[in-house]
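With one protein chain withheld, the remaining protein chains of the complex are depicted in position.
Chain lettering (A and B) follows the sequence in which the chains are written, and residue indices restart at 1 in each chain.
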Amino acid sequence: MAVKKNRPKPWLKRLLNGDRTVLSRAISVLENETNEASAIIRGIYPHLGNAMVVGFTGSPGVGKSTLVNSYIKLLCEKGLQVGVIAVDPSSPLSGGAILGDRIRMAAQEHLRNLFIRSLASRCHVGGLSRATSRVVDVMDAAGMDVIIIETVGAGQSEVEIAEIASTKVVVCAPGMGDDIQAIKAGILEIADILVVNKCDLPLTNHTNRQLKAMLVLREALPDWTTPVLNTSAIDGTGVSELSDAIDEYKGVLAQRNSDGKDKGKKRMLRLLANSVADKVKKDLLETTSLEMDSICDAVLKGELMFNEATNRVIDKLLSHQ
Amino acid sequence: MVESESREAIIPRVLVTKIGLDGHDRGSRIVAAWLRDSGMEVIYTAPWQKIDTVVKLTQEEDVDVLAVSSLATDHLLIPKLMAALREAGYQHVKVVVGGIVPDADEAILLDSGVSRVFHTGSTKEEVVQRISEFAEEARKAPAVVTFD
Partner (left out) sequence: MTDKRIDNKHKQWQDDYKKMLPDDKVRSNRSDIKIKPLYTPEDWDSNRYMDDLGFPGQGPMTRGIYPTMHRGQTWSQRQLIGLATPELYNARVKQMIAMGANALSMIPCNSVYRGLDVDEVDPILLGTCGVTVNTVDDMARCLDGIPIDKMSIGLNDPIPFTMLAQVLAHAKNLGAPWKKLTGTSNQSDYISHFVANHMFYRIALKGSRRIQMDQIIFLKEHCPGWNPVSIVGQHMQQAGATPAEAMGLTLSTAIQYAKDCVERGLEPDAFLPRFTFFFDISISFFEEIAKFRAGRRVWARLTKERFGAKDPRSSRFKFHCQTSGVDLTRAQPLNNIARVAIQGMAGIFGGCQSMHTDGYDEALSCPTEEAALISVATQNILKDEAGMTDVIDALGGSYYLETLTNQMEEQIEAIIAKIDEAGGMFEAVENGLVQGIIGESALAFQEKVDSGEHKIVGVNAYQIEDDPSLRKTQPWPDPDVMKRQIELFCRFKEERDQTEVQRALEDLVAAARSDDQNVYEKIVQATISKATQGEIISCLREEFGFGHPLVMA
């Protein structure tokens, strides 16, 4: 019996109509990478690219969730469909997790145009969960106008957010001197917008100046100057300015993207590279072999340079396949 | 954590919450920590959730088990919660209640579809074991959606 080619699958129809039950279950399938995952990926592929994706990152406790809460309130009031992906760390010991970000977003919980999903990082380095980019896609297909990602506040290793979110908001808190050092090491580089949250506390302006000074060291872009904004997520100060800055940056992105559209593939390549690195690292740490032992030994004793050792390990891995 | 060969071993997801008027959260915090420490993913909320909100959370987080803590008569609302879950099409989600529940009320809760009532003094082993069994059962229920 011939199947009619273009008849959309019932689940897909529901998903594209924004059905929350389908969306939620699809996220689970993608997260668990069960059998149905590839059907979902194939199904939604033609329906992507409509959502604006905004990432919020920064050290633990700087107020990311609270700030997201104020921001989504603004978006929801405009009648936009808003999706939030809140990533919290998994315990490296048990693999379990307590996902508490949405506690801070409880005030908006009842809104029908808001969909929040908590994900555990499942021990994936990089401040996100491995499935995050897929979850973004499926929310996009389900008609979200804006998708917000809150990363685990891991500090520096979260550059991965740059691959997924088109707009990256890096959040700091006043007077976190050491913290700023950590930020400098990596995530300052990816910031499209910098925020000093908790501006109701002392030292805000000091921290703001510090951040501006660091930005000077960064290579300037012709079309965008990273702003450093003060917000108080608790009383809402500065949140509409933040929202305006995000919108403005969206315009800049649209300009940039008008020339060349293979960004998706490049992104996929980078994500794949990360995923390969993850897997190789995990396998390496789990295997015990005499050969690896002797390589480590040699590096320790200075008989082998780190670079050479790396190449040797890669050769070994490839030859084993 | 020993990760199994395949990705078949799905991590259970549990919503730990409180409805009604009481706000004592020692019990729910301890249970949340127990579940995390035995490898589950726990979505944790503030007390005083409305029944509608619990249904929305159940939907958005696609949880397998809903654990409701009640220490001060709020369990009387549970039959209404069960009805709301059924109406929203979430009858596959297993609901457990923990805390102070008189015997006569326990029977009413079980009748309304609650899988289990854990009384004060329940052990970690018992709570974790039963909840993970319930999670497995919930996953085995006919799927709410199939993706083909």
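By our rule, a contact is a pair of C-beta atoms (placed from the backbone, for glycine too) under 8 Å apart; a residue touches a chain by one contact, two chains touch by 3 or more.
Worth saying up front: this structure is predicted, and the values here are computed from it rather than measured.
Engineer: Need a quick check: the contact residues on chain B for the chain that isn't drawn.
Structural biologist: 20-26, 29-30, 32-33, 42, 44-48, 72-74, 76-77, 80, 100, 102-104, 119-121, 123-125
Assume only the chains that are shown with their structure count from here on.
Engineer: For chain A and chain B, let me know how many angstrom lie between their CA-based centres, rounded off.
Structural biologist: Those two chain centres are 29 Å apart.
Engineer: Which residues of chain B touch chain A in the complex?
Structural biologist: Residues of chain B touching chain A: 1, 3, 7-8, 10-11, 13, 32-33, 35-46, 50, 52-53, 56-57, 59-62, 89, 143-148.
Engineer: Note which residues of chain A are touching chain B in the complex, please.
Structural biologist: These residues of chain A touch chain B: 9, 11, 14, 20-22, 24-29, 32-34, 36, 39-40, 43, 90-100, 102-103, 106, 109-110, 115-118, 120, 122-123.
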